[in-house]
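A single protein chain has been omitted from the complex, and every remaining protein chain is retained in its original position.
Our next item is subunit A:
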Amino acid sequence: MTATRTVTIADPLGLHARPAAEFVSAARGYQSDLVIRVGDATANCKSLLSVLKLGIAHGTVVVVEADGEDEDSAVEDLAARLENEVQDAASS
C-alpha cells in the first residue's frame, strides 16, 4: 500500500531555502518512507540535499508518496504544508 497526493507548490519562493528545511524537518517526524516526485525526478523527503537538488519552483505540480505505518497522516500533513506554506513565508 502506498498513499499518494498531488499538489501544486503554493509558496512563491518554491521549495527552496527555509521552506525546504521546514518540509524536511516535518518529514523526518514520520516512520514511513517518503518520496516527492516532480515529473520523472524523485527525492527523499527526509533529505534536504535530495529535495534541494530538485529545485522545485512556485506553481510546480508535485506528487508526495508515503509507504509505511503512518503513510496516510504523513501524506496529508506534507501535502498540506506544500499548499499552505504561503503564510509562513510572508510572515518571515
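Here is the rule we use: contacts are C-beta pairs under 8 Å (C-beta built on N, C-alpha and C of every residue); 3 or more make two chains touch, one makes a residue touch a chain; residues count from 1.
Following the convention adopted for this analysis, contacts and distances are computed from a predicted model.
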item	value
Protein that the absent chain corresponds to, by UniProt name, given "Phosphate ABC transporter ATP-binding protein, PhoT family", "Zn-ribbon domain-containing OB-fold protein", "sulfate adenylyltransferase" or "Phosphoenolpyruvate-protein phosphotransferase"	"Phosphoenolpyruvate-protein phosphotransferase"
Absent-chain contact - pick from A:3, A:24, A:64 or A:79	A:24
Options A:5, A:46 or A:81, residue touching the unrepresented chain	A:46
Contacts of subunit A with the absent chain, listed as residue ranges	12-14, 16-18, 21, 24-25, 44, 46-50, 52-53, 55, 57-58, 89-91
